[in-house]
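Here the complex is missing one protein chain, while the rest keep their positions.
Entry: chain A
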Amino acid sequence: MFHAEEEVQEDKMEELNPGGLMRLLSEESTQSTLSSDSCEYYQTEIFDQLPSIQAIRPAQANQGGPESGERTSYGALSRDKTSTQPLRNLVMCIQGKRDARDRRKMQRNNIGFWESWRRSQSINAKRIWAQMGGALSSLLPWRRTLHAIEGRFGVGVKSYFIFLRYLICLNLLHCALISGFILGPTAYYGRSKNSVPLRFEDSDSFLDFFLGSGYLDRSPVFFGFYTRGSLDKPCLNTPLLYFSGILTILLLSLIMVVRRTIVGYKHTWMLGKRYSTNVCYKILCGWDFTIHDPSAAALKRSFIRNDLKLFLDEQRFSMRKGQRTLGQKMRLYILRSTLNLIVLALLGGAFFLIYYATIQSQKEDGDNGLVSLLFQYLPPITITFVNLVLPHIFRKISSFEDYSFTTQVNVTLVRSIFLKLASLGIYLFFVFNTEETQQSLLQCRPNRFGREMYKLCIFNFLATFCNAFLLSFPRKLVQECCPTSLLARMSGKQHFLVPFNVLDLVYGQTVSWVGVYYCPLLPLIGTVTMTVTFYIKKFTVLRCCVAEQRTFRASNSSVLFHFMLLLGLFMAAVTLGFNLHQQEVKTKLNTVPCGPFGNGETVFNVTDTCVKSLPRLAQSTLRYLASEAFALPLILAEIIILTSYVSRSRANQRAIERLKDMLVMSSSDKRFLVKEHATILKKKKHNHRAPSATVHENPSSTPAD
């Protein structure tokens, strides 16, 4: 029935796949000797007796008769012997597992005391590990919430919330490190005697909590609070602890984020061009079985349909792209370069706006009150505004560029990431490089940077809050109350745009990494704000949004999320290092000493005193480890290891190619043999039938084989 279609489609396959033509050639030569129905060898009798098929269908084989049932049970028996995998990992029904368990028990009687004891021990150990793992994973919060969100919005939106949860955990870890390295020692050993006491003074106002000045300026939130106390050994003092605390946080974040990115990247790499299996995933892993809302199911169906149509369109699009004329190509390139120029102009304008706002906010430093608050918040407002508007413009622009849809989304994302991180970088650069006024010389310089970071962090949170309760929620209410009104129709349905929301998170985390040196309590603030953000976003999603027409594949996007986080971390580290270096140059000027580092100490020479106090041997070892003489062999060793890995992977790849060829060959052999078998059978029947028609009366009694 599908015969002709299949033929056509096989021809098509070969057309589409000129690279695989060589491999197919061997198959074609055998195929030409066979008739076309060899494709359907799986419908012949002998197919049911192939061992691989028997292994798939134990239940049906059991019903087939006593003989076949026995055969499978022997097969299962031999598999049981070799494997000690838990019963629940077997692919059978519960009754089958019971039988398997009984058989194992009998074997256990045969194998003797020691072996059986060892096995039961290993089983118990496995069980305990599994229980511990289960207990640990149940500690992760919000499983029910995530489940509900997944049920209504699919895996893509859930991946945003998982990312948010991961960031909260990361910040909690930072908090623990901060309290271990910085807060704990300071609380236990006290601060230096001439540091400013922590009291709520009359001049302080409520606004200080938004500005980070006044009371907060003297509080443990900022760098200036942590002065050198009674803990003053050469290798164990407040500056050293502070330094190592911050360094540990950055290194640990680097390791954790890199690990997550690599794990995800491995998957995507395998999904890449070489083993392209995109359509297979869309079909074979397409349905999300966690969905049980009927409307969500209908939506999912339309996603899949749209996605497939999109894919087929794109395939045809790429075919058409090959046939574009020179004139069309020229026109397209001109259009694209113009649009790119526009994007660059927009970015430049945005950067200038940020610069202008920064300068303005630095100038206005005098009078108190709401105006001052507004001016103080001018840069964060500008940054947030720019980041709110431009990505949507980018989205519109990329739709004119005649890219395929996936490229459009990626291009928009890359432009938005660039905008977000670069605007933060520019802002920081100007903040760090502003001229010293008379007044600011009297203040603690790092505290001022800390204050800027604090404001960015608070404002980011305020923006999230306002966005949810002043924008999304009223919009939804308007739509619910009077769905026919002009306003409701103009605002349209609200979607949860995963990439833009993730950008917000990455931005917040980057600010936290830059600021943690100047404002050690920033991770704590981050943890609190992110936890609240989780609930706000949950509210927004469940209450205000409808599921999107296009879903994101969780794996791909989460790699992208972590990659962006990694970019943020790098940017934070570079900015921090740059600024600290600048500061070191500037400390020669007379600024007020504050924080843990005093009398000529900086981050760069804080370890010196410690190293000098060590015995001579340790000193020279450390100096050797830090010198170029050690770096060179280290790099060489790394190169050698890398080379060996690369060559091993090449060898593996070649082996995979050869195995694939072998598979094709053996499969065509199998088809050939089945075909031969069938013709021999036919011949036999034919030969039997001819004499049986004359000798015996009944042709039905011919032997089957």
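Here is the rule we use: a contact is a pair of C-beta atoms (placed from the backbone, for glycine too) under 8 Å apart; a residue touches a chain by one contact, two chains touch by 3 or more; residues count from 1.
Methods note: contacts and distances are computed from a predicted model.
Going by its UniProt record, the hidden chain of the complex is named "Calcium and integrin-binding protein 1-like" among "Probable cytosolic iron-sulfur protein assembly protein 1", "Sorting nexin-4", "Calcium and integrin-binding protein 1-like" or "[RNA-polymerase]-subunit kinase".
For the chain left out of this panel, the touching residue among A:K105, A:R118 or A:R305 is A:R305. Of the candidate positions A:L231, A:L339 or A:V664, contact with the unshown chain belongs to A:V664. From the options A:W287, A:F400 or A:F604, the residue with contact to the unseen chain in the full assembly is A:W287.
For chain A, the residues touching the chain absent from view are 1-2, 5-6, 8-10, 12-13, 16-17, 23-24, 27, 39-43, 47, 52-53, 56-57, 59-60, 63, 87-89, 91, 93-95, 97-98, 101, 130, 134, 147, 155, 264, 267, 270-271, 275-281, 283-294, 296-298, 301-302, 304-305, 308-309, 312, 315, 553-555, 660, 663-664, 666-668, 670-671.
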